[in-house]
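Heads up, the thing below is written out as structure tokens.
A protein chain is absent from this complex, but the other protein chains hold their places.
Order of writing sets the chain letters: A and B. Residues in each chain are counted from 1.
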Amino acid sequence: MKILVAEDEPIMLKTIELRLKKDGYTVIGTSDGREAMEKIDAEQPDLIITDIMMPYASGLEIVGMVKQQQKKDIRIIILSAMGQETTVLEAFDLGADDFIAKPFSPNELSMRVKRLLSK
Amino acid sequence: MPINDLLDTLNWKSELLSTIIWCLLAGIGFVVSYLLIYQTSRKREVARKDEINRKFQLLVEKALFFEPEEGETGNEIIIPPKFEKFMRKEVYRDFLLQQIVDTRKYISGIAADHLEELYLQLNLHNYSLKKMNSRKWYIKAQGIQELALMNQTQFAEAIQPYTNHKNSYVRLEAQAAMVRLFQFKGLDFLGATSYTMSDWEQMKVMEQLPKKPPQETAAIKEWLQSTNQSVVLFAMRLIYNYRLYQLHDELAACLSHPVQFIREKGAKFLGNIYNETTSALIIRRFNLESKRYQLEALNTLCLIGDEKNIPFLYQKLSDTDYDIKLAAAKAILESIEDGRALIAQHPAAGTYPLNSILAEFKAEQAA
Partner (left out) sequence: MSWQDILADIFTYSVLAYSLVLIASYIFIGIYSIGETKKYIHKNSFVDYRMLAAFDYAPSVSILAPAYNEGATVAENVRSLLSIHYSNLELVVINDGSKDDSLQKLIAAYDLERKPLFVNPRIPTKNIRGIYKSRNPVYRKLVVVDKENGGKADALNVGINVAKNDYIICIDVDCILEQDAVLKMMKPFMENAEKKVIASGGVVRIANSCVVENGRLVKVNLPKQFLPRVQTLEYIRAFLLGRMAWARLNGLLLISGAFGAFDKDVVIKAGGYNINTVGEDMELVVRMRRYMEERKIPYVVTYIPDPLCWTEAPASYKILGRQRNRWTRGTIETLKLHKRLFFNPQYGLLGLLSYPYWFFFEFMAPLIEFCGMLIFLIFAIFGLINWPFFLLLFGAVVLFGYLFSTFAVLMEVLTFNQYKRRRDTLRLLLTAYMEPFFFHPFVVWSAIMGNRDLILKKKGWGEMVRQGFAVNKS
């Protein structure tokens, strides 16, 4: 199972990558919005975890792009910092499947990923 | 002879200049050497840190994803012995501490608990404490921040006095620390602080509070009565952010507060917890207030959207200020079924600016 993680804070990116690798997934990490969109096209991951605020392209754009291109079987989890309620709601409107607030629990993330991928 | 005099004075000046030139050259030489030496030592330090970084990261990872072995009850993370050596050097100690703290910032749950245990095992809590007792303000503030981030409630009593420290950065870190450790209970310093809290400080403290609203609001009522205006403002922000409907009347009382910006904020914040009495209270002193108050009030009336406000709002369409007209018009749209038609009835509806405003509304509805 392939997971793409788009997060521009290096420590968070690393932590998420580690947790998912331990769970046995193949992880593709990126800290750039545009690079994320390119890699989604190239690698066709099964699940995407993306931050909302990212350089060049926001998480919203990524969600919009993925759902518009009818890659319906790709699940999307949004990472959000506190105080971004409106944006999170917009993300769900665009088709995101789940969201996790920062600071986040790596174990909880692991469970949510498992749940989404088992559907 | 005058020529000799001239030459003498010139010689004296030349001597002076020569000395100055030598001093300048020495100065330049000194600065350039300092620069080059500094750069070299920085590079070496960075290289050394990179080397150690991997080992530190492995340790942090081990802590993050620590799972106790079968049958073991202890939570001791095995720390490789060479770490003792590292921890003795301040530079490395700081580096490792920074890694742990930075990671802890983004993590919650069990992984976070493990990081805290690692922090304790390495005895870094005493190091942070030492920093807090330093005489330099930026080291103090950093120490306090570390203790708060690593959840060291055991040191809360030591941190408490700093919530009223004269240095604003130390003060802020201490206040934020108390709130981070004890949530709403940590706000007790508001009753005692003699300094004004800037917006930045209020924001940082607010950020440490949990998402769930406070159970007890008695303290908030007290803070609204404070002589410290920033404390009043903070209390109002709490009511606004957590939508504390039960404190509506107390917040509305701020509309009569002697300080202008508090009245203005009062008009704004009531927009989150309004009830059927709010509109009248906001309108009561409308004409006597500043433009900012009036705009906030109109925005809130827009949120309330009560038909009873229409006569007042309609009157405001005749105000000379365009911003007021626009805000009143927007409020009318939200307060009655066909607001546009009502505005169009206004005698000045065919002229600028009401005609422009109507055009904007028409386009919005069409969209």
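In this section, a contact is a pair of C-beta atoms (placed from the backbone, for glycine too) under 8 Å apart; a residue touches a chain by one contact, two chains touch by 3 or more.
Keep in mind that this is a model prediction, so the values were computed, not measured.
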Out of B:58, B:91 or B:359, which is the one that touches the chain we can't see?
-> B:359
Which residue among B:57, B:99 or B:230 touches the omitted chain?
-> B:230
Out of B:58, B:203 or B:280, the sole contact with the unshown chain comes from B:203
Residue in contact with the excluded chain [from A:29, A:64 or A:106] = A:64
Looking at B:36, B:58, B:91 or B:192, which residue reaches the missing chain?
-> B:36
Can you list, in ascending order, the chain B residues touching the missing chain?
-> 2, 6, 10, 13-14, 17-18, 20-21, 24-25, 27-28, 31-32, 34-36, 38-40, 105, 137-138, 141-142, 145, 169, 173, 195-201, 203-204, 206-207, 230, 237, 241, 322-323, 326, 353, 356-357, 359-360, 362-363
List the residues of chain A that touch the chain left out of this view.
-> 8-9, 32-34, 53-58, 60-61, 64, 80-84, 90, 94
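Please note the rule applied: only the chains that are shown with their structure count from here on.
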Where the centres are mean C-alpha positions, what is the separation of chain A from chain B, in Å?
-> 27
Considering the complex alone, what residue numbers of chain A touch chain B?
-> 9, 11-12, 14-15, 18-19, 22, 82-83, 102-108
Quick one: in the complex, what on chain B touches chain A?
-> 57, 61, 64-65, 102-103, 105-112, 207, 211
